[in-house]
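In this view, the complex is presented without one of its protein chains, the others remaining in place.
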Amino acid sequence: MRTLPVQPVLAALALLGLLGFGWLAVAPNRLVSGTALSSFAALHFWVAAVALLLVAAVPISPRRPALACAALLAALGVALWASGAAAPPLLEGMPPAARVMAGPGFWLFLLTLLLMLTEAARPAAALRRTMPLVLLAMLAALWFGGALDALSLAVEYRARAPQLQDALLRHMLLSAAALALALVLFVPLGWWGFRASRAEAVLGTTLGLVQVVPALALFGALMPLLGALLRAVPGLREAGLETIGATPALIATALYAGLPLWRGIVVGLGAAPRDLVEAAEGMGMTSRRIDWELRVPLGLPIFLASLRVATVQCIGLMTLGGLVGAGGLGAIVFEGMAQFATDLILLGALPVILLALFVDGVLRLVEGRLARWRQ
Amino acid sequence: MAAMIRFAGISVNFGDGAGLRDIDLDVPEGALCVLVGTSGAGKSTLMRLVNRLVVPSAGTVTLAGKDIATRDPVELRRGIGYAIQSVGLFPHRTVAENIAIIPALLGWEKRRITERTDALMTMLQLDPALAGRYPHALSGGQAQRVGLARALAADPAVLLMDEPFGAVDPIVRRALRRELAAIHRETGKTILLVTHDAEEALELATLLVVMREGRILAQGSPLELTAMAADPFVRELLGGAGLPLRRLDLLHVRDAVRPGEPEAMAPEIDADASQLDALRLMLEHGATSLVVTEAGSAVGALRFADLDGRGRT
Partner (left out) sequence: MSRPALLPLGLGLLLALLASGGAASLLWPEARVMDTPRLLSLAGSHARLAVIGAGIGIVLGVALGLLVTRSLGAPWRRPVDSLAAAAQAVPPMVAVALALPGFGFGAAPTVIALVLYGLMPVLRGTIGAVEAVPRAALDAALAIGLTPAQILRQVEWPLVWPLLLPALRSAVTLAMATAAVGALAGAATLGTPIVIGLQMQNEAMLFQGAAATAALAFLADGAMLLAAGFQSRGALPDRR
């Protein structure tokens, strides 16, 4: 039967990025988009090396996954290194504020190449674990070796490093706090919902409605609502509650994360098949034992999956915290949007995405480990 | 013999017409009592009364002379083995851990639990290598054996089995059935077993109870119930047109043997064989009588006319 193979199509897309769109752009300062530069003009003969490695990886991909990964990693490494090396000569004779930024072709290439790498590593389990580590090591070597220093994202990073590190730390703390708040609030409610079907109906509907409210509206509405609350009960202000800052961000994020957590608990506790519960009863297990020895372990994969979804949501939603003065990576994104500064937007947005992907990946690993008994 | 389990005046009302009405039944100690009937007849409900998974609306259930309503259900259940059709093995526990559930609940010492688990696995012919596996890796027959081992783990005096071999293929089913019969003979436990398979019921039961629509229609030994006089529904349920053959399977050659010489060239059959085997042999050889042997020497003859005790009346 005819099929549309993955790697050749992705390789064609990567080549389109490499050859068809602007690879780099040279701009007089960080706020304008500058003049586009093709990969030929930027990378010279290295383009050929990148293209060759890329094309060579395609036919060997299904049978020699390790070799294909190596070729793709090499293509990526050469492309990044050559781009970094191309920047200083381009900046010669330009004003000090001038920048060399990545163009749309670069981003298309990068994205499709990462997809190709994932696809190439798929057939071999060992490769699926090592490839990301090798990729990270290579990127770290390029970054810390200074190969990319002349590109605008690195320049922007150097100008903002302390601020970015603070924002990242604050983002993680706020997300963790929101998750903790959601856990404290909604795990007991989930247990209650499992025990009482009436509670389940009411809570499920309410949390479902919260989910429909757009995040921006909830973040926005919490400020006047908290304002009214604090005017009515001034004592809460002393307790550390505020109308702007962390308070509304934490409340809103925790409310959104509530639904997946709550549903995970309710569904997870109900995951133990009826006949198993009956067998346990028939053997003389007390209902407390059945909860802890049957319902909780059998629901664990579902609890963990819902925890993962909730955590990723917390990290993403906390970005809006930047809007209500809570700080975090969102504040950097908003500053970048206000200045229309691409690099600053990326500087805020990329860590959010990477953090979410990282947490997602780690929790998936844990999920796989814990459920040894499922095939 | 004293009744191990006694149902007296039991009614169970589920409010939807199902349930049980006016059940009186004594299960003697050491009996293998099989409850048989069409689905919805109330067999499982009757069985689940014993470990208080079902509470009667009226009447009492006594176990070894004590009204179970006066006993703590948890403690009661730990003293009763329970095996069900879907086996109900805990998927997140290994085979050994599954077998050890009740002993662990009862607070046995570790060493004693291990010994018991090993012994049960040997008794049920389970490969020791399976001990550390999770249930998903077991075949249907292996899972049933583990379920049976788990039910036997704390050496309960009473075993409840709800369609215990329902989910396996006919060959494994027959093997498991033979093992259960052997275990019953060796341990003398009182077993209450629910099935809808008449062949299984007739083969295993020392006491056969036929149920229909929440009532006991007939009870007695398989031989009694397969006798011609039994109720038409009972006959239909236990085999219909095939019933005479099933009945022959329950009877031994020994019971129909007569002294004297059979016709010349008659085939030989052992006195311990079933009369169904004898009939099979007759059909095969076109014979109307067989030489009955015991320990290799002839003890008499079996004539076609004597099968199923017809010659005796």
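The letters A and B name the chains in turn, as written, and every chain counts its residues from 1.
As a convention for this text, contacts are C-beta pairs under 8 Å (C-beta built on N, C-alpha and C of every residue); 3 or more make two chains touch, one makes a residue touch a chain.
A quick note: this is a predicted structure, and the numbers were derived from the prediction, not measured.
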item: Partners of the unshown chain among those that are drawn; value: A
item: Which of A:Val6, A:Met94 or A:Leu230 contacts the chain that the document leaves out; value: A:Val6
item: Touch list for chain A against the chain that is not drawn; value: 1-6, 10, 33, 104, 115, 118-119, 122, 205, 209, 212-218, 220-221, 223-224, 227, 312, 315-317, 319-320, 323-324, 330, 333-334, 336-337, 340, 342, 345-346, 348-349, 352-353, 356-357, 360
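What we mean here is this: only the chains that are shown with their structure count from here on.
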item: Between chain A and chain B, centroid-to-centroid distance (C-alpha), Å; value: 60
item: Chain B - residues contacting chain A, complex; value: 48, 51, 53, 73-80, 82, 84, 86-88, 90-93, 101-102, 105, 134-136, 150, 160
item: In the complex, chain A residues that touch chain B; value: 273, 275-276, 278-286, 289, 293-294, 297-298, 372-375
